[in-house]
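With one protein chain removed, the remaining protein chains of the complex are shown where they sit.
What follows is chain A.
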Amino acid sequence: MFKNKHTARILGLSTLLLLTGAVTSAQAQTSGGILRAGMQADPVGLDPHVTQATSTRNQLENVYDTLVAFDPSGKIVPSLATKWTTSKDGLTWTFTLRSGVKFHNGRAFEASDVVYSINRIKDPATKSPRSGDFELIKSVTAPNKTTAVITLSKPFSPLLSKLAFTLNVIVPKEAAATLNTKPVGTGPFSFVEYVPQTRMVLKKNPNFWGKDAKGNKLPYLDGITYSYLPDATARVTALRTGNVDWIEYVPSTSIQTLKADAGVNVLGGPAANYRALFFNVAQKPLDNPKVRRAIAYALNNQEIVDVALLGVGGIASPGTVFPDGNYYASPDASYGKPNLDKARALLKEAGYPNGFTLDLKVTSTYDFLRVPAEIIQAQLAPIGIKVNINALEWSVFLPDILAKKYTATILGESGQGDPDDYLYTPFASDSGGNLTNFKDATIDKWLDQGRQVADPAARKKLYVDVQKRLVDLSPMVFLYSSTQYEAARKSVQGYSHFANTSYIGLRTAWLKR
């Protein structure tokens, strides 16, 4: 009964929308409105340079700008820099900066702000968790007000993707001391207020430099009000009742419900994260690549997606860290489809014909990381591997994993845009993000070469080889790449989903009256 009443109410509402739409459609409305956005979590501090938190990044990436930016397909496009050149040896990068850009405090943006911002992230006193992004930058200089020159100590082709990452933003020096309470940027929205665990208010920056393809000024919205709804069900309910216009992180369990709701659009799809079964390759018997490959042959990725993620929370992995459709991806159609004979044969060759006991340490905090453990337990039983699952709360789990105190675990990692993000951090032997103790001289060599080559086709060739060798050596078994969904009331127009968990798409959104 309630369901019908509800449907009737929604129908009434949409009729009303249609009617008002008809009145105003004489003059097609393409801008305006204050978007009420329901967010999962508060920002972890407001200073983008001192945090790694996605929540801070997502809520402030429209307050700030980066030197260069990603477009929705992941390509690098101009932002505060309009063009750039690289010296022959790949060590000197010269950026031409956009002129006429103003910070929200009224001061004109200039090259010294680029110098200051990059040095601020690099400075240990800033305590930036991303100082490593700019490790290879030897110096940044500003020969004049519209030119910034970055000098590297070693060629580093992923530099642009690091500069495009929306926490590595350009800040004004005079506001740096108070950025944690009052953000000041050059972005399309300026900061108004933040009330912890209640809301953050942004308003349109009328002086924003950005324009759409037709030359209309961006942004279209008059403002954004973020509210914090940590509970996923509560967030979905808030959207369905019209209390908010847009929500992030739609849980897999709600996607069907929301798709059936006439007042709501579900937006999204593949995200930049992959989830894998990680092995600590320093431990027996996982030090033997044959054992690891045997486990890969025993797993059924589609079953994991169907059972643990209800079929919508991920895309079964074809043996690569890259998301579906990425230019650098080298998918293997046979990966993740069980071949128990091969698995048993490899185990026998490795000297474990009857299997062994595997300790699997997972986090209980996220279902999408815990539930696959139970399925893997069942999938490995036929080849004689007995899996012991130990599930821990995230903040207890994480330090153990970082200290490599585990045998096997299920984790996710993500890249931001450059193939180097996806491959270097987890697999290079000297990388701080290498959690598996994996060490392979050939892969190290290829990854190093990949950083020095700028041509995409040449890089792709190297990275395809890396991916193939990673499947052979299996320091991880790739399980699935994640999906990410936002959902919005039908009144929200012009929003585009970015695959790398970025809400830059709000710059072109507006609300239909």
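Just so we're on the same page, a contact is a pair of C-beta atoms (placed from the backbone, for glycine too) under 8 Å apart; a residue touches a chain by one contact, two chains touch by 3 or more; residues count from 1.
Convention: contacts and distances are computed from a predicted model.
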item	value
The complex's invisible chain, by UniProt name, from "Isoquinoline 1-oxidoreductase subunit beta", "Menaquinol:cytochrome c reductase iron-sulfur subunit", "Dipeptide transport system permease protein DppB" or "XdhC family protein"	"Dipeptide transport system permease protein DppB"
Which of A:99, A:233 or A:388 contacts the chain that the document leaves out	A:233
Hidden partner chain, touching residue among A:143, A:311, A:325 or A:433	A:433
Absent-chain contact - pick from A:85, A:197, A:334 or A:354	A:197
Which of A:130, A:293, A:344 or A:507 contacts the chain that the document leaves out	A:130
Those residues of chain A which, in the complete complex, touch the missing chain	2, 5-6, 9, 42, 44-47, 50-53, 124-125, 127, 129-133, 135, 180-181, 195-198, 227-231, 233-235, 237-238, 240-241, 243, 394-396, 398-402, 411, 413-414, 425, 432-433, 435
